[in-house]
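What you see is the complex with one protein chain gone and the rest in place.
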């Protein structure tokens, strides 16, 4: 598998503000790759650099092995689905989809045929002659996709394309997008701040924060093996406990829990001292006997499919536990003192 | 229960405001159809004074003045709109650059300096460089002070067009020039048309500056009318005024409709 995009120590500065601090990552061909992070983390800046809308302050970006620095956007074989679609308001849907082909010099006949085909692919053939303003948000979104895919780019950039849609439509579009990527075999680079979107569609995810890449990996990797506090906290919910490390060796650490019990868990650090231990709330189980820790139930929050228990450890720290809400679940009483058992492999020691 | 938006009396004042604005115009329009030769007595409905405008003793003078006004307005509006369009693209789409604030102040300067001061300064300038006052000096002055009027609607329109459209075009293999011609220019067209119409009316209306730089023997419609009303308001002036009024209103209505159409498809 070749690399579609190779980003090497890329720095972006705006005046005195540094948006990207030496970011390096490679994106493979045919991959659905997601840049995930809160707003202001630099993910959109990175995307716009690949598209050619921002200059690279330092470092280089290779597109299929070719350095694209100084290449104008119209000379890059990448197309973008813009956040608000940017459909040309004065052109029909068909003309929008055909625009890139026209610019590439394709003759009118084949151009219309291909644009028509693209509209078919996104189920909008009936709307070819409408203006963008006459379409719903979801339809505009699909036109934007068709427009960006029509010139057969080697890489498709998607800048939070689902953020303007309502929840149901967003969920449907996730499946459609993933399907489209698999069918076309085009490399997708998807920018989002929505972790659920990232987890459901991506082959790999780069979690970004404050201009740094924090972790790159599959959805499972970053959820189950976060390397640091930011990733553990940003992806899903987690309990972060300050613990003392008794010993650490070969990626496994023995840590002292607040109650005094010791457990062995995978570790992202190899230094002793105090570190954060991440335990997912759904990986804790309640037991009547003494567990790895003991805690008191302070509040029970009803979430429908789950119950969320807000608990206080004997040592004083807060702890969240999630249990399934089934008919057989005994809802713990407030004030009950219960044991907590950490499931196998559920705890993970983090680097900072 | 009346909402917090309601204030008693505001409707009455609004009506008063409209009455004040329209009464003089309606009165002069009505009297332009007066059949009597006196302006004070009503002599029945007649188009007499409209006929007089085109065939009467002053027809040639006013005809020439109208022709001057029209040609000056067309040229001044065209030139100032072209200049203002280029300026708006630079100001709104050119990012930050040195001298941007100064340029902004410069564009707005004709609006800031009192008209009579502009008139004095321009006259002194032409006298100084030895340019004989006449058609050309009026034209130069008009192009200059029309620039901000053309600029305002164009810039406002441009500001409302998101940069994403041009970026999308560039992303879809359009060159800079193609992105401008195929995307930005059509999108800003309503603003350009508004700017043109605005500049046109402003040029057509100008009296003070024109009066200073026109030189002897050269008249535009406003200076000709002014010269005439100095001797008293005659009925033919009312007919000319009504005609000009209608032309102005047609232009504004046109500009309004174009803008509305433009707004509907942003």
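Observations on the model:
Lettered A and B in written order, each chain numbered from 1.
Note that in this section a contact is a pair of C-beta atoms (placed from the backbone, for glycine too) under 8 Å apart; a residue touches a chain by one contact, two chains touch by 3 or more.
Everything below uses one rule, namely that contacts and distances are computed from a predicted model.
Missing chain, UniProt name from the options "ABC transporter permease", "FAD:protein FMN transferase", "Cytochrome c-type biogenesis protein CcsB" or "NADH-quinone oxidoreductase subunit H": "ABC transporter permease".
Here one chain is not drawn; of B:47, B:185 or B:229, the residue touching it is B:229. Contact with the chain not shown here comes from a single listed residue; of A:15, A:65 or A:335, that residue is A:15.
Although one chain is not drawn, its touching partners on chain B can still be listed: residues 3-7, 9-11, 13-14, 16-18, 20-25, 27-28, 31, 39-40, 82-84, 86-87, 89-97, 103, 106-107, 109-110, 112-118, 120-125, 127-128, 140-141, 143-145, 147, 159, 162-164, 166-167, 170, 176, 179-180, 201, 204-205, 207-208, 212, 222, 225-226, 229, 233, 237-238, 241, 244-245, 248-249, 251-252, 256, 260.
To be clear about the criterion, only the chains that are shown with their structure count from here on.
Each chain gets a centre from the mean of its Cα atoms; for chain A and chain B, those two points are 55 Å apart.
For chain A in complex with chain B, the residues that touch the partner chain are 51-53, 72-75, 78-80, 82-84, 86-90, 99-100, 103-104, 131, 133, 147-148, 151. Contact residues on chain B toward chain A in their complex (touch as defined above): 162, 164-165, 167-175, 178, 183, 186-187, 265-266.
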